[in-house]
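Shown here: the complex without one of its protein chains, the others still in place.
So, subunit A:
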Amino acid sequence: MSYKNRSIVYGLYNDETELLSAVKEANKKHLKIMDVFTPFPIHGLDPLLGLEESRLHIGGFIFGSLGTLTAFLGMTWIFTKDWPQIYGGKPHWAVPAFIPITFELTVLFAAIGMVVTYYIINGLGPGVENPYIDPRITDDKFCLAFDIHEVNQAEAEALLNETGAAEVNAKTL
């Protein structure tokens, strides 16, 4: 989700409770919010923005299952067909000995798969340039942004001022 080349009007708030009431106000006036940027997660913001639950964990399950299968089938093939050897008098297909590695590859596949998926979906990663609105949104400012092609700019600015934004600006990312 890249916001490149979009013209926005945005307000910066000093407090998350102000931001929450501003979002409620915008919803009441049916102003379409482009996005909200905050330095930390805010309880109760997701339902107000109508965000659906992330489906990343479904990907995590699929990647994890792939890891399980890779490890278990891989070891089965190696130790029964490819290079069968006897270790400690155990059978070739020594399932208990496979479990720790199966577990580890499950975790590894799930973790790496989810990180890569997350980066691709959000357009992040090395060499990617992402515009930001204001550096202070990673510190102590809470930003509410509208796209001026989606809302009436004057109306949006009025709302931001009414709800107590410390700064109201417009720019093209």
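Rule of thumb we're sticking to: a contact is a pair of C-beta atoms (placed from the backbone, for glycine too) under 8 Å apart; a residue touches a chain by one contact, two chains touch by 3 or more; residues count from 1.
Criterion: contacts and distances are computed from a predicted model.
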Protein name as given in UniProt for the chain not displayed, "ABC transporter permease subunit", "Quinol:cytochrome C oxidoreductase", "Peptidoglycan-associated lipoprotein" or "Anti-sigma regulatory factor (Ser/Thr protein kinase)":
"Quinol:cytochrome C oxidoreductase"
Looking at the full complex, which residue from A:48, A:66 or A:97 touches the chain that isn't shown here?
A:97
Out of A:50, A:88 or A:126, which is the one that touches the chain we can't see?
A:88
Of the residues in subunit A, which ones touch the absent chain?
43-44, 53, 57, 61, 88-90, 96-97, 99-100
